[in-house]
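Here the complex is missing a single protein chain, while all its other protein chains stay put.
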Amino acid sequence: MSRADLIDDLLAGRAKYSSIFNYPTLNWADIGAVGWLVDGAAIVNQVALQRTSYGPYARAMVRICKEESFHARQGYDIMMKMSFGTEAQKAMAQDALNRLWWPALMMFGPPEAESVHSAQSMAWKIKIMSNDEGRQKFVDQTIPQIEYLGLDIPDKEAKLNKKTGHYEYSDPDWSEFFDVLKGNGPCNVDRMAARNKAHDDGAWFREGLLAHAEKQQIAAE
Amino acid sequence: MFEFLLRMGDNTLVLGHRVSEWCGHSPVLEEDIALANISLDLIGQTRMWLGLAGEIEGKGRDADALAFRRDAWDFHNLLICERPNRDYGHTLMRQFLFDLWHHERLADLCLSEEGRVAEIAAKCVKEADYHLERSKDLIVRLGDGTSESHEKMQAALEALWPYVGEMFTDDEVDTAMKEVGIAPLPSRQRPRYDAALNAILSKATLARPESDFTHRGGRYGTHTEDLGHMLAQMQFLQRAYPDARW
Partner (left out) sequence: MAKDWPLWEIFIRGQYGLSHRHVGSLHAPDAEMAVLNARDVYTRRNEGMSIWVVKSADITATAPDRKGPMFDPSNDKTYRHPTFFDIPDEVGSM
């Protein structure tokens, strides 16, 4: 399967991409919150995937994790500047957190019982951690980070269970998750249109360079 | 000297911002990363030029203040830098025409008698060298590639050509800079530019336009309509929340 095939699948709507990209970024704090929460959630999955049984994926993950860690830290840095800044900045930070918290939880996928591929992937050790384990890990690491910023936790029910050492948290709205998967997120249509436009507009460029390379090759032979 | 530094810094700021607009929308992943790198290089260079400009001015304005708190008439970039991206070929042609000038200009500035200018130029020239290598390669490949890519590159060249001459116009600021040994006259660079340009265009099978008409004004603060729109977007946050630090 070549990259061209993968891109064709994506552009035709056959391939899945992370549901979070179907949410909008609305203020500057989103630049911070996306890096911190989205890449932070991605790292939880990806660190585990460095041990996946599928070698090429595991190797790629090592480098990806370094980048994601950079993004998460850069994002948190932006959140700190804003949370400790003016009232308006703090309000922006809170707004971004409120909007992205639930979609970030959804990034781990539905609870085990409802996940289509999870059990099979776990059995093959492609997937190392269950959806719920990943989500718990993310919540446990992120809530203290929210507290440090002095922002409100978007989940009013969230609290530390002293016995288990884990935070208890509310489920996101899973019907929204399945709606977004079906293409009904706030930005699905725009995102796909942008990808298709970039690809279509760039065809002449890709073909032009290839044509030159082929001419050179023939000239050399 | 303040004026001279603004011209250097505004070129890289405005072009860097334009190039960044492609991020996520390029024809292929590798190009997206390459272009984002170029944009970051240019904005990094802006920090140095405008940083020094603020110091020289001595009114407490730093690079950010100069970048985000000036209106269009106080910008002194070449008009070619603010021209809109249009298609990818247009963007690459703009980059090539600029890089060819920029690289030579920086090489000249490395010899500046003003130590701080020479120091900044020495850092920037290596980046500009790479930018030029890339844009030169792409112009040749796309000019030669398919008939469609050839037509697009020729059209881009025709459209941008009237903005090339401004790079080599001398004015009183340039004369003053020459007299104190900070920078040679821009016009001195033209023969070298033309020789290099002709060589690349002929390899790319592109025809050099014949007109020698040139738009000018950017260097004095008279801009095209595009700059104001760009600044509105670029400066929004700093303008809307003037008391905030980011």
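Order as written gives the chain letters A and B; numbering starts at 1 within each chain.
Definition applied: a residue touches a chain if its C-beta (ideal position, glycine included) is under 8 Å from a C-beta of that chain, and two chains touch if they have at least 3 such contacts.
What you see is a predicted model; the values in this text were computed from it and never measured.
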Notebook entry, point to check: Which one touches the absent chain: A:L10, A:I31 or A:A60?
Noted result: A:A60
Checklist line | Touch criterion as defined above, residue of B:D62, B:E113 or B:E133 at the omitted chain | finding: B:E133
Next item on the list: Out of A:R3, A:K16, A:K162 or A:K182, point to the residue that touches the absent chain in the complete complex.
Entry: A:R3
Checklist line | Absent chain, residues of subunit A that touch it | finding: 2-5, 7-8, 60, 63, 203, 206-207, 209-210, 212-213, 216-217
Checklist line | Positions on subunit B where the hidden chain makes contact | finding: 28-30, 33-34, 37, 130, 133-134, 137, 141
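Operating definition for what follows: only the chains that are shown with their structure count from here on.
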Next item on the list: Could you put a whole-Å number on the gap between the CA centroids of subunit A and subunit B?
Entry: 35
Note to self: Applying the document's contact rule, which stretches of subunit B touch subunit A when the two form their complex?
What the structure shows: 24-28, 31, 87-89, 138, 140-142, 144-146, 148-150, 152, 237, 241, 243-246
Note to self: So in the complex, the part of subunit A that touches subunit B is made up of which residues?
What the structure shows: 28, 78, 81-82, 85-86, 88-89, 194, 197-199, 201-213, 215
